[in-house]
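The complex is shown incomplete by one protein chain, all other protein chains being positioned as in the whole.
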Amino acid sequence: MEVTTPVRTLPYRKLELYEPEGDMLTLQLGPQHPSTHGVLRIKLHLDGEKIIKAVPYPGYLHRGVEKLCEQLTYVQMIPIVDKDDYIAPMHNEQALVMAFEKLLKIEVPRRGQWLRSLLSELQRVASHIFWLGTMSLDLGGALGGGSTNFIYCLRERELILDLFEELTGSRFHYNTHCIGGNRHDIPAGWAAKVHDAVNLIRARLPEYEAMSCNHRLFIERMRGVGVLTGALALELGITGPNLRASGVDHDLRRDAPYDAYREIPVNVQTAKEGDCLARTHVRLAEMRESLRLIDLLIDGMPTGPINSSRPAKQANQIKIPSGQAYASLESPRGELGTFVVAGNGEANTSPYRLKIRPPSLHALAALPYLLVGHNVSDAVAILGSLDPIMGEVDR
Amino acid sequence: MIFAASLAAAVVIVVLSATALALWYERKLAARMQTRIGPQFVGPIGLFQPVADLLKLVQKEEIVPMGADRVLFALAPPLTVIFALAAAAFVPLWPGVAVVRSDVGVLLVIGFGGLAMVPVWMAGWASFNKYALLGAMRAVAQSISYGVPLVLAAMVPVILAGTMDLDGITQFQATHHWFGLWPIIPGLPAFILFLLAMLAESNRIPFDIPEAESELVAGVTTEYTGMQFGFVYLAEYVHTVVGAAIGSVMFLGGWDGPFAPGLHWLLLKTLCLFTFIYWIRWTLVRLRADQLMTLCWKWLVPAGLGLVFLSAAWNQTGWSR
Amino acid sequence: MDGSWFGFLAFLLVSVISVGGLIVAAKVLGVRARGKSLLKERTYECGEEAEGPAWIRFHPRYYLVALFFVLFDVEAAFFFPWAVAEKTLGWNGLASIALFTGVLLLGWWYAVKKDALRWQ
Partner (left out) sequence: MGYFVDTLNSIGATVRNFLRPPVTVNYPAVIRPRPERYHTSFALLHDAPGDELCIGCLACERICPSFVIEIKQAPKRESPVTGKKRGYVEAFTLNLTACIGCELCVQVCPTDALVMLRTPEKPAFCREDLILDVKRLYANEKEKQAAWATGSRLIEMQDPNVGQPKVEKKPAPVAAAPAPAVTPVAASTPAAAPAPVAAEPAAAASEPIKGAS
């Protein structure tokens, strides 16, 4: 790598060469920054500490998953997309599989549907609790109260990952959804463990709230910061808790029900203010709602098969002739959709084009609107409260 | 003379080793708060972890970023340690004994505490780094702002005891009451104010915005490597330890205590204050820069002035004798 | 110079020696790269090329805070002699210092109302 002119020769030492914008500071927040949640670069134009312009530059984590999926067969794709939203891999798999099922007109058996919803809700709790931890970390620092709350939250997230590990054998690359249902059935004694974990998390939630959003310091940092209006959120295509915190009552689990949500009604949590505090409250309320749903789902789990089609024995087993479909679900970050154009060449074993609609990308689009006028500390809080996952943004 | 010199040497060595121990202690404390174990492999229960850290830091390469002001850059970190240490010279260790007994001890302690801000600004400016500069600007603003409530809080014991000699203040407390306990109205609030201002002066959460690592990467220490970084880090801990000692001298009676007054009481009180400060540190989130300034100028400064007048009025009433 | 200030000199000397010892140790024990690397010496800007210099002009509002500090520090300098002698000065001294503080607080109140002390 070539290094450009040494900084010493820049003309800033001569007073008459100062530019009129000399007291403006251009600060790169990221990609190598402790609180950009991955590798996001935000170019901030600062006047003192006040942000007068902010431009986010995603793309540092681009791995070409969509293009890669055009080369892979339908069976192979499912474990690959796990890495998109690396905080909630379950939803990635499910969104992909749902699009394929829509094209193939496969109906998932009832037990499979309930299992999917159960996994989805568990993952939602894990994701939100992880978010609470990182939010505290952003506000409180790695050497402070933030990290204490972070470790408490991660400790409880581990419980859910342990459950997933017991069900699927791995903590991250679950690969538990397949076209037509699930790959892994519930092992013996798992339901009781789910109940234990849910009860423990429910009992400990007040502690995290005392450490974070019930504390006046935390509230002062969050209230009135980064106000996202409902109109702007709708215009930018923001979904999920970010949208619901802005007063728009929209949740795919209720408005376009899929899986077990057709049978179990979901209480959608909303807030009006649209600031960082409202987003926090919505997420915490959603966590409580998810814990309630998990109890319902595990108690009412129907019997029967978990899969409606033949399990994969070869790579090119599933062939989708042609056609296109879009399927979406409510991931912890919003509407996670997959648009698939099937029919690639003769074999029909891989799609012609696959597009994943990541909710985080749309949330990032709000940054230039939200950051202006706040200072650098608020930038971190706003970015954290939007809960973007860079793996999903850049894919 | 020989006694004074050896006492001085002993105090420096004790403060530095106490700081090293405090590093271990804080890590263990934080680990238990977070239901972890903490350092455990270096020495018995990880006791030699600070030594290992020091050895690691000493071995690192020292990098000076291009464009930096080399002289200031190299000078700043050692100066932070020396200034932070200097305040320890005025702490009365046991009745009548300190490295320096000065009639204006309170003023000198506060002065040296405030002086520690200068090398921080030097470091931030010399690094030629935007994060370091922003951190240094915040540090200076915070330090000079919180200097005012610190002075006002320190004035309360001065008024109550009628002397600026730290040992005189302690002796007054030994013969009357500890100021943290009685008179409770100017005493305890002044103690809390002093603690808050001291937290801010030594950059501890919730006032650690100068090196808010989630915002400004590492603040003024962004460009520092190896032992240079170690010095800034060390200085913060020295500052906290010495600050806790001075707080216990001015408000909690220093070496005074039941049974046998002496150095052990001072150490015990310092340890308690230190634990409290670090418990706060590992519990709270940090404030924002503007909230910090608002808190200082709008609330703490008037409160400090009020406390000063309350203590003066207390002196004039009959209960003070 | 009396004995106690000799103690302070010794104190400073010992602290300079211990800090200097660490510096020397770092110079002796520290690793050094063989060649000079421009990449390594680049200022940290989150992995991106820095845009514009870090040494900028400051907005005048920063000086407001500094000025206020000077104001209140001078006030503190006046306070301390009074504080030491407070017991003997009595109510009279208290009244005069209150008058002084009252004038100061008037200015403080004006500044707060004008939002001059808001950090941006």
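Which chain is which? They are A, B and C, in the order written, and residues in each are numbered from 1.
Throughout what follows, contacts are C-beta pairs under 8 Å (C-beta built on N, C-alpha and C of every residue); 3 or more make two chains touch, one makes a residue touch a chain.
The structure presented is a predicted model; accordingly, all values stated were derived computationally and were not measured.
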Shown chains that the omitted chain touches within the full complex: A, B
Touching the absent chain when the full complex is considered, from A:143, A:186 or A:372: A:186
Selected residue (touches chain absent from view) among A:94, A:307 or A:385: A:307
Touching residues (missing chain, whole complex) on chain B: 31-37, 279-280, 282-284
Hidden partner interface residues of chain A, rising order: 72-73, 75-80, 82, 109, 111, 145, 148, 152, 155, 158, 162, 165-170, 173, 175, 178, 180-188, 191-192, 207-208, 210-211, 214-217, 298-316
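By our rule, only the chains that are shown with their structure count from here on.
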Pair sharing more residue contacts (C-beta pairs) when A-B is set against A-C: A-B
Between chain C and chain B, distance of the C-alpha-averaged centres to the nearest whole Å: 13
Whole-Å gap between the CA centroids of chain A and chain C: 44
Residues of chain A whose C-beta touches two or more other chains: 6-7, 25, 27, 33, 49, 375
Two or more partner chains touched - positions in chain B: 66-67, 128, 130-131, 217, 289-290
Residues of chain B touching chain C in the complex: 1, 4-5, 7-9, 11-13, 16, 54, 57-68, 78, 81-82, 85-86, 88-89, 98-102, 104, 106-107, 125, 127-133, 137, 141, 144-145, 147-148, 151-152, 155, 158-159, 162-164, 217, 222-223, 226-228, 230-231, 289-290, 292-294, 297-298, 301-302, 305, 308-309, 312-313, 315-316
Chain A - residues contacting chain C, complex: 1, 3-4, 6-7, 10, 12, 18, 22-33, 41, 43, 47-50, 375
Complex interface listing, chain C residues touching chain A: 38-39, 42-43, 45-59, 61-62, 119-120
